[in-house]
Structure formats: C-alpha cells, structure tokens
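Only a part of the assembly is drawn; its chains keep their places, and the rest are absent.
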C-alpha cells in the first residue's frame, strides 16, 4: 500500500467540465492558473457519460479532460464515478436501487444510493473500475484515486436482508449465539433458523433512527451496513491495485457522520479525506474536533481536505456568505489540524440541479472579478509560497479522547433514561474542555495505543467491549489520567448489560458503584459542590442525568447539594497504581470540565494556551526540529495577543518579532519555532 | 364465571426466568422471599419457547418454572403467551402480521401486533391455549389466567377488511342502512355493494388518528377493531373454560387507552387488571381517575394492579427515579382506589432488549442492597400484615362521571370547531373538580344504573345514543343533579347530527337551545359573570369554545362579559322534576367547576375533604361495617393535617389518636373507622 506524501499542497477541487462546452474549458484553465489552482477532482458523477448503455463504454471525454488538465500540469484526483447510478441501470436492473427504512423501493434518482449488496451494482461497478484503472494507471498527473463519493445511507432490500443473514452467521456461527447476543428470549423473539432474521427497518424491529426493539440487532445491522459499503470500497480499491500499485486511494468522509465506522474504514484507505461544511453557527471547536477525528482515523496521518465551499452553501437552512477572510482562516484551521490539501467543492458553479446555488471558485457570472475569486487567488498564492514545508508534519497530542462508532450507535439506541442524550454532544463537551486551554487532542479508538497519551478521556463509554477495561487499567496503572462519565461501562459488545452493577467492567478502575441513574426533566437541574478541592468556585449546576454513586475505593471530589441524593457523590477520583481514574456522574457546567482538564494537563505539564480571547485558536504541527504555531482569529473583530513565540517569524507575512501579535478580523499567522 | 376474591393481596410481578440460567432462579427465590413477594406473572412472551416450530411444542421449561414457584408457594398469574408471535410463524404465515394505517405490511418484530382476523393466528393461538389450559388447569398455585398482554393497535389488512364487511353487514343488514348510517350520499360516496366498503386507513377515507372523511365509518372501524381483538380474548377464554371452570381470567388494560372499548371488554373478563405508568409530571388526579375508571369497568369490583415500575421507567422521554416513598404511596393510592394486588413490571431486570433500563425489583447489580429492593421489601412486609383486611372492600361513590369510548372516538374525529378539544382532558377537568373536594367518584358507562348516584356528570357528551336522554331525564326527574357541557347532544350512534338544534335530545332536559359554537383562537378568552349566585368571585375567564345559548326553560347562572354575545347565557340550570340539569357552555376556569361541584355535593350531603393542602389525597374503601380512610401525602414535603378520624388507628403504623396527623414526605396512613 502506498504512502501518500504530497510534494506540494494540492489546491483545487471538484471540476465537472462535462457540463460545459470546450470554450469554457479554456476559460477554466486561464482562471485556474490565475488562482494558483494546481489540482482538480474529476469524474465524480460521470458513470452515465462513461457508460451510455449496458454494452457501451466511452472514455473519450474523460480522456480529453485528463489531457487538458495534464497540459496545465494539474494534479488529478480521479474519481471512479460509481456514486451515482446511470438511469438505464436502475430501469433494467432494479436491484441496484435501495429499499428504505420504511420499506419503500426507490427508483432512479439522486445519488449515493446504490444497494451495497446488489449483484448488478457490483458487476457493473467492478467492470467500470477495471476499465478506468487499466486506462489511466500510470498517467503522470494522476495523484489520488477517489473511490465513489460520500458513502452513506442504508438499504433494507431482500438482497441486503439475505446478506445480513450470512454476515450474522459468519459472526455468531449458531442461532443460539444470535439469540444470546441479541437477548431474543426477551419478548419471545427466540429464533430457530437464520432465515427467521428480519432486517430491522420500520417493518421489522426498527422504530426510527435512534429507537429499536432490539438494539443489539440494530447495532449489528449498522455494522453490517457499514461493512457492506466498505466492501464496495474494497472491491474498487482491489481492482485498482491490479493495475496501479502506487497511487494512493481515498474516499471522502464526513466528520462525525453516524452511519459508517470510519475507524474500520480508514484501515482500508491509503489516505483519509473529508468534506468540511460548517454552517454559519457551527462552533469553531466542533470543526476542530472534526478535523482531529479525521486525523485520528489513521493514527495522526495527515489528511486531505477534499471539499469545502469557497463561500456559500446551498443545502443548509440559512446559507450565509463566508465573511471576507473566513474561508482563509477556515482553510488554515484545516491545515493546522492536519490537512495537507485544500480543495473546494466546486471549481465552477453548475447552472442547474440542486446545487446550483452552492458556492464555487468560478461563479455564475463567469469572470474573475469577484470577492470570492480574489480570496481564492490570495490563498493560492500563499499556499504556493509554503511549498512542502508543512506537508506531513504531525500533531503532538498527549490527550486522547475515545470516539467509537459502535458506542455511538448503541448509546443512541438506548430507550431511557433520557431522550436528550446524544453521543457527539457529550464528546464535544470534553473536547471543548481541552479546547478551552488549547490543549492538543487526538481523537482515538478503543484499540489505539493508549501509551501514547498522558490523559485519556472516554465520555459516555456506554459499550465496553472485551479487553478494554483491562487496557484502561494498564494505562492508569502506569500513571495515566483517565476520565469517564455517567452511562459508561453499561453494556458489552452486543448491547447486553454487564451484570453486577454499573459501571460494569470499569468498576474496579473507578472504585465506585452506581446504584441509580436519575433523569432530570428539561429545565431542571441539581447543584454540585466540589469541596474546595478541585475548582475555583464551590457550586455548579448540573443537568440531564444524575448518577447516585457509592464510592468503594474512590475519593469523593464533588457531591450533590439537593434532592434526595443530597450529599451523595457526583464526581469521584480513584487512585489506581500510579495514575488516577475520574468519574463524572452528571452533565456539569462546562466550567467544571474546563477546570478539571486544565488541572490534569498542568499536572502532566501539557503545554496549552490559556485564557485566550473567545474565538482565538492556537494549534500546532511539527516535524523533528520545528514547531509551526497557527494563530487564528475566528472573529470579525481585530484582536491583540501577547507574543508567545519569541522572535519567531510569521510564515505568511514574513513578519518577525514584536511584543504583541495584532490579528485583524479572521487573520492567521503561522510562527515557525525551532525545537 | 368465577368470582375473584383473593385470600391475600398478591404482591409480585412479571417474572421471566427463561432469560436466565437455573442458578439465577435460585437466587430469585431467595430474594422474593426476602422481599415478601408472594406471586409471579409468568409466560407472558414465551410462545416461541413453547412452540419452537409449527409442529413442536415444549412445555418443559414452563413446567420447571411452575414447579419452582410452587415450591416457594408463590401464587401464579399464568399468561397465555399469545402477545408476541414466533418468528417462524411470521415467516411462514404472513397473514399473522398487520398492515398499518399507512398501508405497510409488517414483518416479524415487536409484540402486540398480531392481526386479529388472521386465520393462522387464530389457529395457532387456539392450539396453544388448548394445550396450556389442559396442562395447567388445577395447578394448585395457578391463581389467575392472564390472556395475551396489553391488547392494542389496529390492522388494515385484507383479512380485516373482509371481516369488517361482514361485521358491517351483521350490524346494518342492508347497504342502504350503511349509506344512511355513514351519510354516504355526502361527497357522492353512496355504496351499492358491501364489497365497496374500504377499511378507512390512509389509503381509504382515513387521514390520521383523529381525522377521517367519514367519522361514522371510522368510528365503526374502531368498534370493529375493538371487537376483533375482544374476539381473540374470548376465544382464548372460552378454550380455558373447557378445561378450567374456576380460575379467573383477565388481561391487563391501560387506563384511558383509546383503542379499545374497555367497558365492553370488562363484561367478558372475570377481573379487571391494569398497568399504571405515571410519568414524573403526571398529575396525581389523573392516576386517581385512571384507577377509578378501571374500577368502574366492572361496576366497582376491585381490580388487580398488574404492572407498575418499582422506580424508573425507560420509554418515557425523561425517566425520573421515583423518590423514596413514592412507589409506596402510589401503591397505596392504587389500593385506595380499588386494587387488590400490587404487582411490578418486573421482578428481575432484563439484560438486553428495549426495556433493559426499565425498573425492576432485582436490578442489574443483582443483589438486595439497593434502595429500590429495600422499599419493595418494606412494602411487602406491610401488605403482608394487612392480610385480607382490604380485599374486596368497596368504594362508596355518589357521583358518577360518564366515560364512553364511542364518544371518545367520535368527538376526536370531529372536523371543527377546534383542534384543541380532546376527550380525556375534558373528562379530567370535571374529575378534578370532584378531586378538589376529595369527593369519591365512579367512572360509569351510559348503560350504568344511574339510580346509584346523586350527581351524574357527562362532559362533552357529544354522542347521545338511543335511550340515553330518556334515562338522564328519569334520573333528574327523581331528584338527580346532572351536569353536561358544550359539544353535548350533537350526534347519534352513527355520528349523524341530531337535527332540530343543539344539544339535540338533551334540549328538553337542559331547557336550552345552542344556536352557535364559537371557537376561540389560542391565547384568546372571554369572561363569564356568574351573577353572584353561584360562586365566590364574580368573574372568571373561559377559553376554547363559547356556546351561544338561548334559554327556553332554563335559568341563567352565568353570562358572557364580552364579544358580540356579551350578556348571553354561558351557564344554565334547568329545574326538571325534582332535580336540576346544568349546562356549561364553555371551558371555564377550574375554580368555576370546583365551586359548582362542591355546592352540589354539599346540597346532596356528600362527604368530602375540603381545603386539603395540594398533593394530599384522602380516599376510602369500606365493607359493611368499617370504612378505611387512606390519607396520602403525594408531595416531597412533610404535611400536618387536623385529625379527621377521631380515635381511629392507622393500620400501617398501629398509631392511634392524636389531634393532628403528621405525614412525612410521600407518607400514607390508613385509618380504620367503624361505621
């Protein structure tokens, strides 16, 4: 498998010249050059063009596009085009389309909606990719293979149901093991034959996206569906590898998208790429977390920012323009968190179809005299000047936050104790606590190497699979700091409860027993008192869920102030070997988490940037001898900071030392500091 | 038919040992004994276990469960297990599953979802019940047959549609009579053949749960569906009776659940049982009304509390813990209103499936050292000490509130005058008026014996079937007090308007004519003035609907203060024979209703408890020589009351006389007073 390492930052984006006459292509080249664009992602939705009918293939237009781009020496990200089905295929081979959660068979329409277990889809996709790989392998400008596009969704057709039965059989071997795993004796659902298994959509045991009669079954269906789509990816990748041993493969992911287990996917991808579409009101720290998650998928390997809009979105409810400078600072935020490319969707705005109001480098007006084009050009110039300086540099994080798709699925399927509990929200709270002190974070999986970290945080670690508690114990035993929360340690891999008291296999490490979990009504809260030990203030609000905790070995660091569990522990610390394991039994004010994380980080001498003005972010990447500090102003106001980087030089402006750093609105500086 | 009369209060609940290995059974027995649990409901969802395939039956595990329970001398509530279909049955006989309101055919999944008119379901269920009844009749510990579970829902498959046609034909005989009943000439829907009848789901004349083009048709479909499920119940009951002439039968009901006409059902049941699941914010008086309704189903016969949670629910949006003492006071509230058993769902918490976070006597931790287990044990001890003292005692109510499922269905199908009108809400307002003075209430049906009551209240008696107005006239004529409201007397049994002016057949009794019904916008109100006659204050708000009334013989007791009907009557009283008939033409402030009911109760010398602090309830049961007063504190604060019961003894604490009664939070006292 090839290792991606770009010689320069790719700067470009999606390009669909098939929609336009040739004279437009020429104008495009002129404008690309003007904007310092050096790459194009092509062929994303061209299947119908490449294969006009079951029998016929026609690569002439794609040849021409490749040739024209090569003439400009553009780097090419070549998609396999399998993300949108040709109309004739849907008509003649209806197995290629999906049956949805409500049991409706779909027809030709939209995209990203092939049935992953359709024999016809596999046959046609495989044939197409054979031809593409054979034809274009070795093309001098071909830089990355982009397989399909934004894999997503699920299917409940009979082919999938049958494939699911085989998947289940392969996993559990016997029907007795299935009954045990899904606890099918409950409600008399005992199965006697694999053919009794029904896909859990609305017509079976499903209810909706976050409710099912048997979460174990529905979680397995999520795994199966994620695997099914991954098999589609692997099928195409393996075909490409028959012809092309070198060029890296990717597919563009979507941050915390729920449907696919991206950690499992990333193992099969040479390079991670993703599409970043913050809304006007998306918190900056959420985008930061997304970037860190994408970087974490391949253990810190830098990623491609495959898509962002130069200015405006079209499918959000309120599609605000990106203010002047905002696209630039968002681009540098991507780089700061690990991106080695900056690519736009899209280079030229479509004249029709659902995305015709989606931002583009070349807008409907068609010329270069737009604010957006100018900003793209300015950024292109800067990125060009950086050459390969930042490419492949790493983030040095000593805090790991566990993100786990199995857990995500299972937690959100729980019926009770409260409908307000959402996985990503809870992860975000702990990420934000790190972000408050600008502490670098790795988003990690449960089978990551915990020894790389000083602090590991696992919010709502509801599902604790085999071996995880031992691994965490070993981590703490050697001196690690571990933090977890309410609704942790509850179920095993199959969503069956770990009997013997919550938090199940984490009890030993945490030194507590959680007897009850109280759900608070919306607007209600309790108060927690931290005994003057931990935090500056003494009392804080807490909401949503309140664990009633018995300490067994742990020390109480916070207790409830009201209700019948007044005086009972709410936050505990257990000294375990050389380390400590913390338990937060509720959703406290953010300040509590900020203080706790900050205190632990200081104890571990983790460098951060504390007390920055709101909207200021400082993030770093480094190589063996240099650290690059990205200082970013995400606000529309000018901000002055004390200089924290001595006489380092700003790579972008070339400016050196000064006592204070003046950031204009949406400004960015990159300080290069020797180690 | 057998008469249920328990020799002691059943205390126990749902028990599903099939999910657990035998060593757990032994631990269960130890814990049951410890908690003074004396009964178990078993076999609720065991069909798939009992019948692993079409050909095979296996009762060995059930035999073992029965035997093990019998060894502990536990009373057994034996379910027939037909409430959840085996997977093989759904696969091989798809007619057993339902077609839903939107026309979707369901597959294997969930429970409570067999098609009531499925030939296969009837064949298999009947075969199973034959075997169960034959096998277990005469078992010394078998106390109650529990048929199926929480019958509910509806089906719109072709078998149901065909059965509906026969039901319609049986009811109406001719297609002309059907056209007349459903007023099918309207919108040109005239039918010429019974085969023209289409089940009124979304694909036919239905719109949603409370909207349909032809309410008469949809109300009949409700009746048919309720009858269809009742036929399933009767089929099982009749099979049981072939073998077992004695043991009472029940099925667990669900309070004001809309789908089934419980009054009609209760006639077929030996004993009523029901499942009480108040939410954290359910008003106490709503639970009280539910209990009274369940007691009313069989004319005051005491009922089984078949299910309640020891502490936490799981399927509500916010599943708060029951505060210490709350489960106890809720249990005594059940008994106070007529329960002769206290049973939990569930005895041991499941480790998987959708209810794994539902409260249980034995929680996931598995031992007895939990708050919940201790509270269950304390209550068990108390109930044991009461022996059969309260069993079969009666409520002595002189106020009857009419609750009528036909009316419920028809009223909520009306298109106009306002979407805010809900049947149970309006019933609750009048129940609350009685509750405000702690006046005992019977929830009655239209064919109850009205002579048992001094006051009869019929809020929104929209549908007045044949003979009802005459019955009410006779009641008032002899001295009864009758209260009804806006939207009464409007339609006949078939939802056709009683012509000649509202309130139709009630006009004579009420002495009024309602010319118009104004619907008020949300947030709007009128004011009513009561002329100093009836109430303490002179002016009150009223909302939602305002009848414009002409008195014909009635006296005006309240009039509107504003809008174009200012000065027109809003509340009237008609002296009719020796009694009075009151009409409330709007939704007034609750105080108006409280005052009116209190005044009438006083005039009839009905004993109540007035001016109690909020959250204090006093309810009584009695036998021929003794009254038992249940004094309950539903609040989290201590409360002191004046002693109202002389030197009576509190059955629970053994405490006698004192000048004041001190109730700790959620406290209960039962005073035994000789008549």
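Order of writing sets the chain letters: A and B. Residues in each chain are counted from 1.
FYI, a residue touches a chain if its C-beta (ideal position, glycine included) is under 8 Å from a C-beta of that chain, and two chains touch if they have at least 3 such contacts.
All values reported here derive from a predicted model rather than from experimental measurement.
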Given 2 displayed copies, the complete homo-oligomer in this file holds a copy count of 3
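Operating definition for what follows: only the chains that are shown with their structure count from here on.
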Intercentroid distance (Cα basis), chain B paired with chain A, Å | 49
Partner chain B, residues of chain A touching it in the complex = 102-103, 182-183, 185-193, 195-196, 198, 200, 202-206, 211-216, 414-420, 494-502, 513, 515-522, 548, 564
What does chain B use to touch chain A in their complex?
-> 16, 18-19, 45-49, 52-53, 81, 84, 86-88, 90-91, 104-111, 280-281, 311-321, 323-324, 349-358, 363-366, 370-372, 636
